[in-house]
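Every protein chain except one is present and positioned as in the full complex.
Then we have subunit A:
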Amino acid sequence: MYLAIREMRFAKVRYSLIAAIMLLVAFLVLFVSGLAKGLAYDNAASIQNRQATHFIMEKDSNARFTRSLVGEQVSERASTIVGEENVQPLGVKMTTVTAEGTAAKLDVTVLAVRPEGWLMPAVTEGAVIDSQSEGQAIVDDKLKDSGVGLGTVIVDQASGLKWEVAGFVSDESFSHSPAVFISGRDWQQLQASAAVRPGGVEEAEAGSNSTNYNAIAVKGDTDQARQLAAALPDAEVVTKTAAVSAIPGYKEEQGSLLMMIVFLFVISAVVLMVFFYVITIQKSSQLGILKAIGTRTVYLAKSVTLQVLFLSAGSLMISVLLVQAVEALLPSGMPFRLPASTLALTCGSFIVMSLIGSLLSVWKVIRVDPLDAIGRSAL
């Protein structure tokens, strides 16, 4: 402690420079982490926020909602295994709508759920819908920015179906597009309208009285999931995590951001390693003197580690403040999210990486021989 602090006080410029580099790296790490988290949320919130543990999808749909189509009978079979209250159908359709009275087109994802079921998010503004309601929708409040309000009628471009906005939910989106929740009845119409188009899904045509959904959401444990998979050979049971990563663009987005974060961590460790190694080599004769006059090696090793800790914790603290300031300044549409858990994890990893970076110097400190303090030319 005594040595570590006094050395930093003496060589202010040197240590400030390295602190500045650390600060920039730490800031970037935090910012990219926030962005990754924000994008993930923006991309998958509507699946992530659901209470389901698994989704039953059609075989060979590769865990993608939009590729899968499952009928009522799957839902019934699932009910017998995990219980009716733990099964909910989910319809997913990415489409383009226009708000009546405006010309702007909006990309949205229509999510069909049982309005009373546990897939329906809590309405933050306006009224709830029920399964009897027709032509009504609960939409994500991001659509407010596009001029959608309570009572606005939105028109589906492909089918011409109209829904009146009855209420809003917040933070609901799928593949970066705002979510529009509709009831099963409207979904049925939407499916029927799709089926009349040439090249539409055959099954929808065939079973016009039974509604097809994209997936069946299930609440159950791994054991039940295994039973489901066995009972439904024509379907695949995917976990929520797998379903989330299969959302178009999700894996790619998160993968590249994660790679950046990992690289930044490695860079911070290497920068610290090189800096402290060079400094330690530079002062190795001094370390020899200190050892010769009776300083324990542990004390010197602690001293280096403490300096590394001090620098990384200091620059981390400043960059956390910076990132929070930047977060406040960012426009609301920017997908940026840095919850306390991510912040703590990122900071923790940063400290661990810097400690790893200090290992080389510690090893060097241990290796210094106090004998070098005495001119060994006589040997």
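Throughout what follows, a contact is a pair of C-beta atoms (placed from the backbone, for glycine too) under 8 Å apart; a residue touches a chain by one contact, two chains touch by 3 or more; residues count from 1.
Keep this in mind: contacts and distances are computed from a predicted model.
Chain not shown in the complex: UniProt lists it as "Putative hemin import ATP-binding protein HrtA", one of "NADH-quinone oxidoreductase subunit H", "Ferredoxin", "Transketolase family protein" or "Putative hemin import ATP-binding protein HrtA". Among A:Lys37, A:Arg50, A:Lys142 or A:Lys291, the one in contact with the hidden chain is A:Lys291.
Here the missing chain is touched by one residue of A:Ala11, A:Ala127 or A:Ala230, and it is A:Ala11.
Within the entire complex, the positions of subunit A that touch the omitted partner chain are 2-3, 6-7, 9-11, 285-286, 289-299, 370-371, 373-379.
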